[in-house]
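Here it is, the structure in full.
All protein chains of the complex are present and in place, except for one that has been dropped.
The chains carry the letters A, B, C and D, assigned in the order they are written, with residues numbered from 1 in each.
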Amino acid sequence: MLLARVAGTLVATDKEPSLEGLSFRVLSQLNTENEETGSYVVAVDAIGAGVGEVVMYATGSSARQTIATDGRPCDAVVMAIVDTWEVDGEEKYHK
Amino acid sequence: MLLARVAGTLVATDKEPSLEGLSFRVLSQLNTENEETGSYVVAVDAIGAGVGEVVMYATGSSARQTIATDGRPCDAVVMAIVDTWEVDGEEKYHK
Amino acid sequence: MLLARVAGTLVATDKEPSLEGLSFRVLSQLNTENEETGSYVVAVDAIGAGVGEVVMYATGSSARQTIATDGRPCDAVVMAIVDTWEVDGEEKYHK
Amino acid sequence: MLLARVAGTLVATDKEPSLEGLSFRVLSQLNTENEETGSYVVAVDAIGAGVGEVVMYATGSSARQTIATDGRPCDAVVMAIVDTWEVDGEEKYHK
Partner (left out) sequence: MLLARVAGTLVATDKEPSLEGLSFRVLSQLNTENEETGSYVVAVDAIGAGVGEVVMYATGSSARQTIATDGRPCDAVVMAIVDTWEVDGEEKYHK
């Protein structure tokens, strides 16, 4: 999984029918120093993550292992809101 | 998922039989500022996206989770036409 | 999918038994301007593509969605010979 | 698989329910010289790897082939603690 900040939202009316009702989030990828890397991904939000929150997302077939995304053409899913992480004993982020 | 502009079309007569009837689109990848990144992918169009439209596409096994692509050797699918997205409260694209 | 030129062939006698009889092609990846990018992949040829031809290939689990590659340790397959593609109304390649 | 040092831990209370009870590790990727590359991934720990240990991790659907991760939205798993590796007859790491 990778870390990201929920940077925004995306609306798409005309889409594969199985995606109806899902929420799309624009994620700005973070490194372990809690700095934005400049990379992004659009992910389905499986847990109710708001804009500004720091989250983890999974990609590939693993992104379909939630009730919201099972069997759908979705390759990235927000699967956790991060409370905190530390690297080498130093806290790098705290919610 | 990633964002892209439908840049063009591709024709391939001689192909794996299960791909018969599918439409291929040349996608030019976009960043969240709605700028082209220079990367591309050829995707199957599952929803009827025309040249010039801004879309989302899914890759990997998730690209086979549509009726059009199920069980086919397809690793990228256009699964939504984007209406709008915003980043940090600023609208970056509007259809 | 990505575009490639069939640059050459590869022979491997000592291999996983399920790969017996498959043809391996060395693919040189192309961008949408029909220029070689310098990246390559070795793919199984599912459709009879000759050296010099311009093809599309699929990767990952999608590379196993052909009769030739089903259930085999193959992560790239040539699944179409390209006739033509265009970008922004301009033909970039014609067979 | 890739090599990594377990650099830290991550806590996420609000997450996809199927992830309950799993331990997340922040991994700092290593090259074969046992040097950190600057890349990271957050992985589920399937084997009890502590901070500072050198491990191997698997990604993608292969990350779900453990009892801990089966059927869960997890795309990276620590699946081995490394004792030693050598390159060109030279030992590059010893636990």
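Points to keep in mind about this one:
Convention: a contact is a pair of C-beta atoms (placed from the backbone, for glycine too) under 8 Å apart; a residue touches a chain by one contact, two chains touch by 3 or more.
Small disclaimer: the values here were computed from a predicted structure and weren't measured.
Among D:A7, D:V41 or D:V82, only D:V82 touches the chain left out of the display.
Touch with the chain omitted from the figure is made, among D:T9, D:S23 or D:S61, by D:S61. Where chain C meets the omitted chain, the residues involved are 7-16, 18-19, 24, 26, 28, 40-43, 51, 60-61, 63-64, 71-76.
With the whole complex as reference, residues 1-3, 31-32, 46-47, 56, 58-66, 69, 77, 79-89, 92 of chain D touch the missing chain.
As a convention for this text, only the chains that are shown with their structure count from here on.
Annotation: 20 Å between the Cα-based centres of chain B and chain C. Per-chain Cα centroids separate chain B from chain D by 32 Å. Residue numbers of chain B whose C-beta contacts span two or more other chains: 60-61, 63-64.
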